[in-house]
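Part of the complex only, each chain left as placed.
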Amino acid sequence: MTNVNNIKITPEIVKEHGLNEEEYARIVSAMGREPNYTELGIYSVMWSEHCSYKSSRFHLKKLPTKAPWVIQGPGENAGVIDIGDGQAAIFKMESHNHPSYIEPYQGAATGVGGILRDVFTMGARPVANMNALRFGEPDHPKTRHLVSGVVEGIGGYGNCVGVPTVGGETNFDASYNGNILVNAMTVGLADTDKIFYCAAAGVGNPVVYVGSKTGRDGIHGATMASAEFTEDSEEKRPTVQVGDPFTEKLLIEACLELMATDAIIAIQDMGAAGLTSSSVEMASKGGVGFELNLDNVPQREANMTPYEMCLSESQERMLMVLKPGREEMAKAIFEKWELDFAVIGEITDTGKLTLKFGGEVVGDMPINSLVEDAPEYERPYVYTDKRDAADVAAPADLNKAVLDLIGGPNLCSRRWIWEQYDHMVMGDTIQRPGGDAAVVRVHGTEKALAISTDVTPRYCYADPQQGGRQAVAETWRNITAVGATPLAITNCLNFGNPERPEIMGQFVGCLEGMGEACRALDYPIVSGNVSLYNETNGSGIMPTPAIGGVGVMKDNEKMATIAFKNAGEAIVLIGETKDELGASLYQKQILGEDAGAPPFVDLDIERRNGDFVRALIENGQVSTCHDLSDGGLIAALADMAISGGMGADVTLESDLQLHTSLFSESQARYLVAADADTAETIRKEAKDAGIPVAVIGTTGGDTLSVNGDVSIAMSELTAAHEGWLPNYMAKAAE
Amino acid sequence: MKSAVIVFPGSNCDRDMAVALEKITGQKPLMVWHQDYDFDKVDFIALPGGFSYGDYLRCGAMSARSHIMKEVIKRAEDGVPTFGVCNGFQILTETGLLPGALMRNANLHFVCKDVKLKVENTDSLFTNGYDEGAEITIPVAHHDGNYFADADTLDRLEGEGQVAFRYADDINGAQRRIAGVMNAKGNVLGMMPHPERMIEPALGGSDGRVMFESVMNRLG
Amino acid sequence: MKARIFVTLKNGVLDPQGKAIEHALGNMGFGGVDAARQGKYIELDLQATDRAKAQEEVDAMCRKLLANTVIENYSIELE
């Protein structure tokens, strides 16, 4: 085996590591000498966009992250909020876009594995998974294969680990043809006095490696493809990792068992850039140094170099700092779960990451230079031009337009997807997929968590600021619609190339909007992830800042669902419908246009209407509720009718044209159903509170009809809604 | 009724089973880690669902060869009521305590949803609480629930009343839509649907509860 | 010594994976495939040096773990 550290660092090698000249000069000055090959590799991953957030950090700092119930905001593996009674919800969302495009099954599976580790690292038992997916247009030759692989991968991992996948969102749009988005979110529960952080402490304390062995998986960079440092150069090393959910399950149980003792000082999962970024992060947070003996790293393959061990992204591994003398006890736990356990180093007071291998020092870098000296760019940006309001035509055939929307790719039932996910394991899922938010009981209590992921990329593209607001507001509304109080969000910011000013403008605009909504709704950001460079051949995806919201319900028996429950109930529309068809789904899908300003998000009205609706549910006045979003009023009515297995007879009185009333995507609106007396009370209460309200119809029958102009048999509507996805997926693979 | 839940590496419905047993029997079950095969005497042994050993190689294959299963087989042969759900059912067929095998679902997809079941035998240890001809709703969540046995075995199972539950609709390709079978003695039941997930209205219904209550009735 | 083990479904046992392959190949325009069957292929690196003994040992592994003889056949090749 060649000693990789003898390789001379040339400008080409620097470039292959994704570092520019100026960045390389910074490294040399930080170290006071030229880095060797291993050190260069470590700098390159630590300073990558993914680890250093160099293009986004400046703007992320402006987001609101605090509230009295926030225990831990961004900066740790996941965010932590107080949900009362000494309990905390811990959650985060992360992207696995590029790997999922290359190998949809394993890419999506390892995405789920990674986000689970972020959450149980902090001491939480994961209780729910969500997934936000964007695929190319249905007719694109790759789409079907990607949908099928991604869904199978998410299910394959989550089902095996035994954490229910309770919801998500799925969109199809041409802008994702060459770059799909797979964002996964995990929510976990812990006791507030049993939360674990990653800051290392205590000079001399052991650094311990647990989990799977290290292989040459996912090693960064084109450098590896040349494979000149090892014997087995006959095949190009795959950069795709294979997930092992069985090991993950064991790792969860073993970590939680050890966490119940007092042995752990700090713990961190090995995510992107594996051993390197986990040790650097732990050392940096704790203001200490790490000395690692790489000979002790459990290895899956022969002759691994220090470079490979440091950069491997093998899955299902964790790094811990233990209290001295607890090694044997900890080892016994990991052995019981048949997992590797190795003491691979100790904490030093040098402030350096020192790597030893075969008795020699093969790397020696100042920790703070790896973190604090990382470049931060304030990239130039231009805001997206504002659009004027659009005049949006009526459809040729109203009934057909409704059927096409409800039975089309973006509003059809996602049952084909979520029936492949075990959404009930753990026995606490009381609102399964298909509603506004998933609801999972806090085990053994009356409380429940409500979770929703949302973003409307059409709006973010048309007006990033409104789109950013709307994404946050929609999760808030979905959580409200089941009767829970929204508390905080995580996010996954998927954008194109930040070096293009118009993309950076989308990013900045969306973040401004998100920040405004978080502040207005008391709904801070506690964790998140940024995924940039989502583009192929120079064409970027639509800006897609996916938001994952979490709320709490005190009494889970009061929960509302979208299904109409009894015939003869009054249907009440809360909130004002305006002429807002710009950038609507109707405009895009039925008319094939994308023009005009998207709906305006008035955050005060959002809050007022939402608080009103939540109170109705909490008071027990209402148990049927649905918010209005894509597709407008008619889409919400259809969802409620299909879900309840009964029709509705609706009469709209308005100055707006009928198609506007039906398809407008005005914000801050909800539909509720209740018996006639209750509905009348609700109407009065809303009026008194200055909230636009109207009793618009009655549940029941086997037809969905509006003003006699829309009239569709429930059987036909249901078949269209349930049929699209399975029919699409059943079609021949190209 | 004192019960035990056997836990293998990768079991993931063990807690669900324990919660259901405690809610229904009023007694906390013994959680038995697969290496602790010398466990106390119990009235009821449950093999939970999940993915023991990741379902690698074949579902239930590795658990079936574990030391603790030797003990479970011995007790089952001595007449202790023994119940396997999903992965537990797969383990029971892999050990030979129940006939047949569970293959990949015919459409190759994992399926998680409520299904309608016909209770085929309402006299048994496990099903005496159901009304004759009852149709019940219980969720499934599996990738390998496609029950297979040769025609003679199937005839025998049906003839001897060993088919406990049958799917109302074909959901996974199972021969004769069989969802759950018992051994000849009637003290071992394996089924793919998860009764422990249907024990209270908040979860969508209580049809699963009756299965556990049936055993309690018999054991007195 | 290396053992190559092939585990296939018995005749008469419906093979959903094989069927799916048949189907997909047809849809992709590959004609002329009358039937497809999917099984498992397992490779073992053995310390054994005695062929006969190895054969016996691997046969036992197959019977006891690697194949489910209710539905599967197996065959062994030693190299």
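Every chain is named by a letter (A, B and C) in the order it is written, and numbering of its residues begins at 1.
By our rule, a contact is a pair of C-beta atoms (placed from the backbone, for glycine too) under 8 Å apart; a residue touches a chain by one contact, two chains touch by 3 or more.
The structure displayed is predicted, hence computed values, not measured ones.
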- Task: Formula for the whole complex: give the number of copies of each chain kind, using the labels shown.
- Result: A x1, B x1, C x2
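By definition in this document, only the chains that are shown with their structure count from here on.
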- Task: By the contact definition above, name the pair with the higher C-beta contact count: A-B or B-C.
- Result: A-B
- Just give me the whole-number Å value for how far the CA centre of chain A lies from that of chain C. 40
- Averaged-CA centre spacing for the pair chain B and chain A, given as whole angstrom: 36
- Task: Quick one: report the Å distance separating chain B from chain C, using the average Cα coordinate of each chain.
- Result: 29
- For chain A, jot down the residues that touch at least 2 other chains. none
- Task: Enumerate the residues of chain B that touch no fewer than two other chains.
- Result: none
- In the complex, go through chain C and note every residue touching chain B. 12-14, 16-17, 20, 40, 64-66, 68, 70-71
- Note on the structure: Listed in rising order, the residues of chain B that touch chain A in the complex are 9-10, 12-13, 15-16, 19-20, 35, 49-51, 53-56, 109-113, 139, 141, 143, 194, 196-197, 202-203
- Touching chain C in the complex, chain B uses residues 57-58, 61-62, 65, 93-94, 99-101, 103-108, 146, 148-150, 173
